[in-house]
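Can you read through this structure? Questions will come right after.
Entry: subunit A
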Amino acid sequence: MTEKQLLKGSVALAQGAIDAGCRYYFGYPITPQNDIPEYLSAALPAVGGVFIQAESELASINMVLGAAASGKMAMTSSSGPGISLMQEGLSYLAGSELPAVVVNITRSGPGLGGIAPTQGDYMQATRGGGHGDYRLIVLAPNSAQEMYDLAGEAFRLAFKYRNPAMILGDAILGQMKEPVMLREALSPPQNSPWALSGAKDRQPRLVKSLYLKDGEMTVHNLKLLDKYKALQEKEVKVEIDCPTRCDLIVVAFGSCSRIARTAVDRACLQGLKVGLVRPISLFPFPEKAVREEAQKAGRVLVVEMNTGQMLEDVKLACNGNSEVYFKSYPGGAVPTPEEIEKEIEVIVGKGGLRHVNSS
Partner candidate 1 sequence: MGRVAVKEERCKGCGYCLEVCKEGNLYLDSTRRNRSGYSVATFSEDKVCSGCALCAEICPDVALEVYR
Partner candidate 2 sequence: MSIAAKKRVFASPASLTDNKFHFCPGCHHGLVHRLAAETIDYYDLSSKAIGVIGVGCGVFLYDYLAIDCCESPHGRAPAVATGIKRSNPDSFVVTYQGDGDLAAIGTSEIIHAANRQESITIIFVNNSVYGMTGGQMAPTTLPGQKTTTTPAGRQPVGDGYPINVAELISTLKGTAFAARVACHSHTHIRTARKAMRRAFQAQIEKRGLGLIELLSACPTNWRMTPQQSVRRLEAEMINTFPLGTYKDF
């Protein structure tokens, strides 16, 4: 059954998880993501699932670890301070090669910070966040539809690669209501060959992340690296909308990319040659797409609701071959299309750049 419904982003995400087969949610309240646990506290038991309001984010993520070790689709959600507490469990999930989905509806920080929309957790999300040499799969939706779709995609990737996946959203995406096309619901996964279920008619299984013998941990790290390389090769998600002859590309993700989209459209209507590259997977980062488009245009404008985090990935992708500009909106500040449009005009000039080498 597929149908269209008007849903809040947080609810779309929660329903997307259920429709992907998730039946286990463990979480601790924190603003601005409470719509997710509130929705699931009723919706999961209705489909035979389990909802537990845990005593802390530490407990939540470790309940997720337990359910994941049982081969089940399990998730949690939180916001900045809670996600910080979950880093221990995320590291163990990655080390133990367990699939799980963690949602971060971000709030500004550091510290208790504020609850306004922000993208200040980009580094924490894409660099692993916890201790040790690992990465999360990180997906960044920019609409209620993508909150729904990427919840399912996060579970698919988490199970395919046996690695925790994070959805990085913010309060705009969580609170915004939009029409969402629901898809056919999938059944929960059955009998994964690594899952713990009791050693009936088979050898005992072990879920672990401790490797003490000489060289063991190196082998394990290299195995994880192979996984991250495979993700980089096969699972990059990016939206590219750049005119063939382009003077500037704007790079933005999440809710910020919606505003950048409007600004780019307006600039194009003025006759400026501006494109948009929107990373949807933040890890794996669409390095190739950014590099190629940046090289063609020669100029990149990164717009982020932080003090410059994805900016570093864009600079790494460009490797000094393109001019990189940055417009910063930290601490809950949200750009307007006019501001970004003005920034575009400052870089390429009101009348646009003349293509000296063009035919």
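Keep this in mind: a residue touches a chain if its C-beta (ideal position, glycine included) is under 8 Å from a C-beta of that chain, and two chains touch if they have at least 3 such contacts; residues count from 1.
Candidates were picked such that all candidates are chains of the complex that A comes from, given by their letters.
Owing to the predicted nature of the structure, the values given are computational and were not obtained by experimental measurement.
For subunit A, the touching partner in this complex, chosen from 1 or 2, is 2. Residues 23-24, 26, 50, 52, 54-56, 58-60, 62-70, 72, 74, 88-89, 92, 96, 196-201, 204-210 of subunit A touch candidate 2 in their complex.
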